[in-house]
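Only one protein chain is missing from this complex, and each of the others stays in its spot.
Each chain carries a letter (A, B and C) given by its place in the written order, and its residues are counted from 1.
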Amino acid sequence: MNTKQEIMEKTPILKMENVSKAFPGVQALTDVNFSVEQGEIHGLVGKNGAGKSTLMAILMGILEPNEGAITVGDERFVAMSPKEAIAAGIAYVPQHVAMMDSLTVAENILAGELPRNKMGLVDWKRVNQEAKERLEKLGLGLDVNKKVEGLGVAEQTMLAIAKALFGNAKLIILDEPTASLSRADINRLFSFIRSLKDKGGSFIYISHHLEEVFEICDRVTVIRDGRVVGTERVKDIDVPKLIVMMVGEDVEDYTRESTCVEEVILNLSGLERRGYYEDINLELRKGEILGLTGLQGCGAEQLGKGLFGLEPRGIGTITIHGEEFKAVKPIESFNQGLAYLPQDRYRFGLVGLRSVRENVTYPVLDKLVRLINLVNRKEEKKIVDQYITELDIKTPSTEQPVRLLSGGNQQKVVFAKMATTKPDVLVLHEPTQGVDVRAKMDIFRIIDDMAKQGVAVIIISTEIRELMGVCDRIVVMNDGRLTKEFRKGSKEMTPEKILAAIEGGKNNE
Amino acid sequence: APKAEAPAAEAPAAEAPAAEAPAKVVIGYGAPELSGAQGQIMQGLIDHAEAKGWEVTTTNADFDSEAQANQIDDFIAMGVNAIVTVPVDSQAICASVTKAHEAGIPFYTIDRGTIGCAVDMTIQSDNYMAGKQAAEALVAFLTEKYGEPKGVVLELQGDLGQNVAQLRGGGFNDFLKDYPNIEVISKPTEWAADKFSSATLDVLGSRDDVDGIYMHSDSVGTTVVLAALEQLGKKFQRGEAGHVFLCGVDGSPDALQAIRDGWSDQASSQPIPDFGIIADWIEKKLAGEDPTVGEVVQEGALWSPATIVETESGFVCNLATTSVTPENADSDALWGNN
Amino acid sequence: MKEKTSKLLGILFDNLIWLLVAAGLVIFSSLSKSFRAPNNLISLLYRTSALGLLVLGQSFTMITGNFDLSSESGLGLTAMVAALLMATVENGGLGLELSPFLAIPVMFGVGALIGLVNGFLITRLRMNNLIVTIAMQMILRGLVYIISPGATASFFPKAFNWLGGGSLYKIPLERGFVNIPVATVFVILIFVIAHIITRYTQFGRNMYATGSNVVAAKDAGIDTDKIIRWVYLIDGLCMALAGLLAAGRIDSATPRTGSGMTFPVQAASVIGGISMAGGRGNMIGALGGLMLWSILDNGLSIMKVSPFWIETSRGLILLFAVFLDAIKVRRMHNRSLIESLLHTTIGLKDKTVVKD
Partner (left out) sequence: MNKAQKKDWVKLILDNFIWIILAVLFTYFAVNIPNFTLKSNLINILLHASVLGILAIGQTIVLLTGNFDLSAEGMVSLSTIFAMWLMLEPGIRGEAQGSGLMMNPFLVIPIILLLGTIVGFLVGTMITQLKMNGFIVTLAMQLSLRGAAMILSNGQIMTGSPKAFNWLGSAKVAGFPVSIIVTILMFLFVNYLLNNSKFGRELRAVGANPDAAAASGFNPKRTITLAYTIGGFLAAFAGWMLLGRLETSISTLGEGYTLETVAASVIGGVSLKGGVGSVGGAFAGVMLLSLIDNALNLMSVDSFWVEAVRGFIILIALLIEAQKFRYKPKVIHEPAIEKPAVSGTK
């Protein structure tokens, strides 16, 4: 075993040579050379729409390249099929995990390789058992008999990872696995990845969280506009350098000075939904940006959805501008001045089949409607073009179906859509997930502008650094209760303290 | 052949056994469908049966032989005294006939015989003959029009899966075989009114040389076809130039009316409600009596004289059909007129 | 105690279809003596055996997220082919008077062929499964008319009718006997097999995976297209079996045999809990759907409901069945039963309170 590894050392397990790929209206990849060595964790970074996922899709045989060749181990492919890719020992956690909603967690994890008894029939006992073990190794305590429908994005990602990591794959691709994961999950994930690496496993790791790249990767390759800018050992560079490689200029964390005034807009008192959250009391001022953070399943998600009416809200009173907020359905919430950016952009955020233009203007159609509800195309186009430039959404045209955009660009569309509504209260759940360093700044600037115009904003997120940069106040939620509050400027407000507060709930159990 | 009297006279004799069996006599009637003439047939049987104080339970197979088989199973399960059906399919029905006889229940069919098994009696009007009658009228018309039997005629067929349609088509086409100069364009319609319409529109809309139209069912066809002709500006009365000769089978009220109004020319009228007289023979059967081969006469009845013959599919009672033309279109004896 | 009962209710609701079946049996039995006659009860599945096979095929395709509207004609064609081969000339056959043991394999050949063509068009040429099968329905029915042509072929060797019309065992009674038809037993048997396939084999689970989410299934290395092709092949064989049952049942094949079965097939499967979205439902449920359908069919006609009213009654009863089914869907929203009931019946519920 060990000797074998010695030999394999330094020999690339994967080589992609001169790979090019064009889509209608988009040159996604030009002449990309990319290789991964046995037993290394190879980072892959680049702006949204740079071509990372496309490259991986080609590697998995989901897309076929226009040119180029792929060598896995000692096999050479011009274009491989998904079956071949899997046979060659490559496992893939796509940027957008697809789950079989109508099947149980256990079956989703083991699909295609269900354990069978000697009669060749599926052995459900063992199916559940193995699934359970895998999840526990990743520190997930999910009920494996539950159907996947109703699970959150984070949980679904973890399932996908659980599926990929435990196969006997030689090379494992993780395309933005942490976009929706909490820090705790990430830590567990990383330690597990390392243990596999020690056993000789190789990884391709895609992320927009550059500090993660430095934390876990050995080498990193940067792609810009479909071209490889370069490959570096992480030892040899630092974050700013990397950013310059990606973006072409350097970007520092976004910070702002508070714009909030005394006038209270939103008031939550005694909000409670059994099993999710209880005793929620909160005041939000005009122009204030409030960060709400906590562990997965701390109840923040349900609170957000509840406020907006995607899920039952439970009991308690809410007032906006002093008058009671009774909305139980999204449409009513919009009308009463509350807008919400959902975390699960595929279920709640986007209508993938429809164009960028349509998606952006859905919530404001009423304002665009002229006689007998015909939409005013001119104004519509104005709005859309404005956001496409402001967020530099990478799309061949406004008519491109959103599902054909890159993940980050899709996220930008979701954000643009919410920004168009000019609400009194804006609730954003992970607004920057999957978005590149540069675009994050644009997003925060827009949030800032809205706050300046007097909108009260709640950002539900696990990205403490970002929150610290942009929020006037950060509230920590623990097992459904608001346990701690940090004010901007107070010396209390340090990442360590906040993290402690977040984990706190767990500790005192 | 010995001449039997009209079975109605036998009625008193039938009382006795009916009395022995205290339970009311129940007849199971299985209709193949309920649109057009079929509804009339069912009503006819019900009328005759209820006149005898019997009860009739009815089902509708909707053109589905298997459904009919199921429904007859149900009758057997209910233990009816006799089963009467209009078979969806003359051969497919046999499985059910055997079952019924095994259960000791007499089995009768109306309008269509069985093929391959014997029933207690079939009462029918000759569909093949009906088609012939239409063809005769057509030939007469064409000969008058051109001095010789030639021309083009559109045949609107019923559902070719059913032997009614095949007989009505067969009688018509076989008769025309002797007239090579008459071209027949046949279009299937599955008895559907809209298909009658579109076929007429399409064919007459694309060619002007069509002299006549033969409808496998004038109860479905007459109004529809006339409406279509009007659409095409080809609706002329008898005698006018460009009049399209209309003939068909059934002798529905509309058809007769159209004949009287001079739009239509011929209809082979079936003695549809009279099929119900099968009740008389059922009564006999229940009294343990078999039909007698020979002629049956009843004064003033259009179906009379009917002839009873014994075939390998059991006794068959053929009721006369009438070719209705402007001359006899008013006769009250026609079912379409009352 | 309280959650025990609600748990019980939960179980009942998950097998709602069988609840309905039971209800149907009880109601009709109490209403009609002839309905509860043992022979009639046993014949419930006998009368719909052919339908059952189509439901089975349909369920398979629907589990993978596809439709098959061609099966009714497939049944007709396979039946007619066999009939033509076996029947004598005067009975509408070709006069080959083939032995059933040759004719039946030919049937299955035809069925398999239909399945293969469907599968090929849908997976290789990426044609919309619904329309493909609609077109196939026309084509196959057309072929029946062409080969027959338009005539019935009947009277087959006993061996051929055994499965569809034969009786397995006759229990003598004081008057008459209780007859256990082969078809009844056969249908139950085949549904059990189907259940085992769908629940306990890798192939079966791959069917669900495919129907539940093609992308995910592909990611898991499942060759979804292959699965779909297999499913349509099986479906084709089901048509042949159905043809065998239907033809054997009435000892003949008419040009119309099977026509108009499409909607009953769909209805039975969907009532049985097979989702048209794919990936949901199980064969036992489908069997229940079949039972319910034939209970309605048999019950209504035995109840001396006027044929004019049967359609309507069936429609309304169907509506009621789906209505109950809807309550079940609400339960999936993990609501309490009472709430579901309230909500489903009049849409009234205190929106702001939810008991989990």
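We take it that a contact is a pair of C-beta atoms (placed from the backbone, for glycine too) under 8 Å apart; a residue touches a chain by one contact, two chains touch by 3 or more.
Only a predicted model underlies this, so the values are computations on that prediction, with no experimental measurement involved.
Novice: What shown chains does the left-out chain touch?
Specialist: A, B, C
Novice: Of the residues A:Arg313, A:Lys394 or A:Lys417, I need the one that contacts the missing chain.
Specialist: A:Lys417
Novice: With respect to the chain omitted from the figure, which of B:Ser197, B:Ser268 or B:Ser313 is a touching residue?
Specialist: Answering carefully, the residue with contact to the hidden chain is B:Ser197.
Novice: I'm checking contacts with the chain that's been left out. Which of C:Leu8, C:Leu102 or C:Leu130 qualifies?
Specialist: C:Leu130
Novice: Could you please point out the subunit B residues that touch the chain left off the display?
Specialist: Residues of subunit B in contact with the hidden chain: 34-36, 38-40, 43, 157, 160, 185-188, 192-194, 197-199, 201-203, 205-207, 219-220, 222-224, 226-228, 230-232, 252-254, 336.
Novice: Across the whole complex, list the residues on subunit C that are touched by the chain not included here.
Specialist: On the side of subunit C, residues 69, 121, 125-128, 130-132, 134-143, 145-146, 149-150, 212-216, 263, 266-267, 270-271, 275-280, 308-316, 318-319, 321-323, 325-326, 329-330, 332, 344-345, 347 touch the unshown chain.
Novice: Suppose we count only contacts with the excluded chain; which residues of subunit A make the list?
Specialist: 23-25, 53-54, 57, 62-63, 94-99, 101-102, 149, 308, 310, 329-331, 334, 340, 342, 346-354, 358, 362-363, 365-366, 369, 372-375, 377, 396-397, 403-407, 410, 417
We adopt the following convention: only the chains that are shown with their structure count from here on.
Novice: Graph shape for the chains shown, where an edge means the two chains touch. Line, ring, star, complete, or other?
Specialist: line
Novice: Out of every possible chain pairing, which has the most C-beta contacts?
Specialist: By contact count, the leading interface is B-C.
Novice: Where the CA atoms of subunit A average out and where those of subunit C average out, how many Å apart are those spots?
Specialist: From the centre of subunit A to the centre of subunit C is 44 Å.
Novice: Counting in whole Å, what is the centre-to-centre distance of subunit A and subunit B, each centre being its mean C-alpha position?
Specialist: It comes to 74 Å between the two C-alpha centres.
Novice: Distance-wise, how many Å sit between the C-alpha centres of subunit B and subunit C, to the nearest whole number?
Specialist: Spacing between the chain centres: roughly 36 Å.
Novice: Out of subunit A, which residues touch more than one other chain, so two or more?
Specialist: None at all.
Novice: If I count partner chains per residue in subunit C, which residues reach a count of at least 2?
Specialist: Not one residue of subunit C touches more than one other chain, so the list is empty.
Novice: Using the touch definition up top, name the residues of subunit C that touch subunit A in the complex.
Specialist: 196, 199-202, 204-206, 208-209, 211-213, 215-223, 275, 279-280, 351-356
Novice: In the complex formed with subunit C, which residues of subunit B make contact?
Specialist: 31, 34, 57-60, 62-66, 69-71, 73-74, 77-79, 88-96, 103, 115-116, 159-163, 166
Novice: Sort out for me which residues of subunit C touch subunit B in the complex.
Specialist: Of all residues in subunit C, those touching subunit B are 34-35, 37, 39-40, 43, 47, 50, 91-92, 145, 150-155, 165, 176, 246, 249-252, 254-257, 259-260, 297-298, 301-302, 304, 306-308, 310.
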